[in-house]
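Have a look at this one.
In this view, the complex is presented without one of its protein chains, the others remaining in place.
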Amino acid sequence: MERVVDPATKVSPLRKQSEWIGFGIMAAVLLIAPFVTYPMFLMQCLCFALFACAFNLLIGYVGLLSFGHALYFGWASYLAAYSAKVWGFPPELAILTGTLTATVFGFIAGSLAIRRQGIYFAMITLALAQMMFFFAVQVKFTGGEDGIQSVPRGHLLGFIDLRNETAMYLFVLAVFLGGWLFIRRIIHSPFGEVLKAIRENEPRAISLGYKTDRYKLLAFVLSATLAGLAGSTKALVVQIASLTDVNWPMSGEVVLMSLVGGLGTLFGPVIGAFVIISMQYKLASLGEWVLVIQGVIFVACVLLFRRGIIGEIANYFRIKL
Amino acid sequence: MKRTFALAAFAALLACSTAQAQQINVKIGVLTDMASIYADDTGQGSVAAANLAAQDFMKDHKNVKVEVVSADHQNKPDVGTGIASKWFDVDHVDMITDVPTSSVALAVMQVAAAKNKAAIYSGPGSSDITGPKCNANTVHWTYDTWMLANGTGKAIVKNGGDTWFFLTADYAFGHALERDTAAVVEKSGGKVLGKVRHPIATSDFSSFLLQAQASKAKVIGLANAGGDTINAIKQGAEFGITAGGQKFAGLLIFAPDIKALGLKAAQGLSFTETFYWDMNEGTRAWTKRWDKERNAAGKLPSMNHAGVYAGTMAYLQAVVAVGSAADGKAVVDKMKTMTFKDPLFGTTTVRADGRGIHPAYLFEVKKPEESKGPNDLYTLRATIPADEAFRPLKDGGCPLVKG
Partner (left out) sequence: MFQICLPVFLGGKCIVSAALFGQLLIGLINGSFYALLSLGLAVIFGMLNIINFAHGAQYMLGAVAAYLLLNYAGIGYWPSLIAAPIIVGAIGIAIERAFLQWLYKLDHLYGLLLTFGLALIIEGVSRHYFGTAGLPYSLPDSLQGGRNLGFMFLPNYRAWVIVASLVICFGTWFVIERTKLGAYLRAATENPNLVRAFGVNVPRMITLTYGFGVALAAFAGVMAAPIYNVSPNMGSELIIVVFAVVVIGGMGSILGAILTGFGLGVIEGLTKVFFPEASNTVIFVIMAIVLLVRPAGLFGRRA
């Protein structure tokens, strides 16, 4: 039975450096981009790109589809916003607070969800996220419908004023690239190899003596933590944390971003995030047709285009991306 | 000396005449809900209203060019602020209008203030917009929760509905609506017998309606909106609530919602609005034009749509008086000194806290036998004069109001 992601295609030895070349191109483009495009839009794309990469870690490299990733993204966003606004935390502490929140939630949710496989796992993650959504609606500190607004960006490390768009952009870029590199490190480590073994054939991995549940849980927590990092940063970028961030369409969107970009690739979710957010900006006046278009993309990708943009490119050139 | 004076006078004359012929360009952004719960109350109808205002204004002012753009904020504050920022920063938009959903409105008005543009609201309900969260770049047209609570609550108690039971949506907006209405009811001599809080987007109200029935209150106040209100009323008909003598009070309900309910389910419902398409010749004529511009079958203009038209017209008049749309605060300040007349709201003034003041009306939904057509929905029960309809200036807590 065909797996969610094709096993690694045959890698031509000359193209071993493809990932680093790709990283170089990505970093260079992102450094120049704010001069050509609206920086606010770019920063949002970067946050979602990190979010999508975190999600992709689970589905692409462990084979677990989490349909409730908005839980970590959104709640990290709330805690970061609240700690920055009400407790007066500086940005790095606010982001840390948010990220740790995501880690804790990731551990709890992961422990519950790991007990089942495949489809059940996806549905459990969705249901848990929905429960926490209803909780967010009612609890006072989230501000309910209003969300937490006017979140101060503060001064990074005490002296860098993040209200300066350039400083903020460079900070967000640094967070994104750092997160991406961390994910790459996970994937190319012995731990990552075990994850891939679990994805390919879990019974065999168990028979080799690996406690697969622990590996899966750790991967889940890492994925949730990085999603939380993305959410916390986003809260400071747009200076708002709201119910949108914890609702299930947000979980669906990050799935779409990874699917379009390419599940199981390092650059796929990044491209996917940029594509989907650009589409939302450009089509904002079309109202409900955006929903339809997203649905059509889902269907088209699943039927015809399973490897996604980056996956197709990687497959064509027989490199790893 | 005489020559310098003559030269100066000549130059002044030249300047004056060029100022009169000076081209003024204004770009207006309709930020609305096009696909979700408020799409029929606002959405494309608001865009149509803004287009009508642009056309009407340009017809009378040949030197003004008004451009209208629109976008869907999907009821999300972050999407709303993202679009607003881009509109103000990149697309040269001068004024944003409509903005239903108070959470988005509160966020966007801060963006408008930060960039010194204007926000002329018709969609949101929160009375905080002209209260503690007010700012100098925002005008709030059409309605707010205080006006709804006061209008509906006071009028119903006066008509004999003096015992109330609240069905409240369990989030900030619902609580605020309940709190404001309960205060008015008690001040008018009525009594609140009880309340029950339900989660938003509840599809089944039977359990809560049973509790309301058991309370034997004469009036069941619906402190919720959109689909929740519609569901509660529909199911109330099923459980024989109105047949048993209890009446529903809709605290936030619009004409398109009534149409969705149908007269059979909604008959007898009392509520406050500031516009109804069939009130007079002016409103009827405008509705015909709106219908043509909207170009979709079976739609009714809501008071929000009317507010977008009237608010935009008022804003444009102020822009011409100031000379340009560039300084949002200056235009809004000018609006606060002018008196506006339009066929939809009558005479309107703008207060120091940004509140647009116009009359309000208590309506009751007709019985099916009383209705002469598919859009003949309301009977006018009472008119609340403009100076009584809205919260007194001193009670708002707006920092712009001195003393």
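What to note about this one:
Order of writing sets the labels: A and B. Residues in every chain begin at 1.
One rule holds for everything that comes next: contacts are C-beta pairs under 8 Å (C-beta built on N, C-alpha and C of every residue); 3 or more make two chains touch, one makes a residue touch a chain.
These figures come from a predicted structure and were not determined experimentally.
Only one of A:L126, A:V172 or A:V194 touches the absent chain when the whole complex is considered: A:L126.
Summary of contacts with the chain left out: across B:D56, B:D257 or B:D291, the touching residue is B:D257.
Residue B:G240 is the one among B:P132, B:G160, B:G189 or B:G240 that touches the chain not shown. Residue B:T202 is the one among B:N159, B:T202 or B:S371 that touches the chain not shown. In the full complex, chain B touches the hidden chain at residues 35-41, 170, 196-199, 201-204, 206-208, 210-211, 213-214, 226-227, 230-231, 234-235, 237-240, 256-257, 259-262, 264-265. Contact between chain A and the unshown chain involves residues 1-4, 59, 65, 67, 112-113, 115-116, 118-120, 122-124, 126-128, 130-131, 134-135, 138, 248, 252, 255, 259, 287-292, 294-299, 301-303, 306.
Everything that follows uses one rule, which is that only the chains that are shown with their structure count from here on.
With centres taken as mean Cα positions, chain B sits 38 Å from chain A.
Only residues 34-35, 39, 43-44, 69-72, 74, 76-79, 81-83, 85-86, 89-90, 101-103, 106-107, 110, 170-173, 199-200 of chain B touch chain A when the two sit together in their complex.
Chain A meets chain B in the complex at residues 38, 40-41, 44, 134, 137-138, 143-147, 149-150, 238-240, 242-245, 281, 284-288, 290-291.
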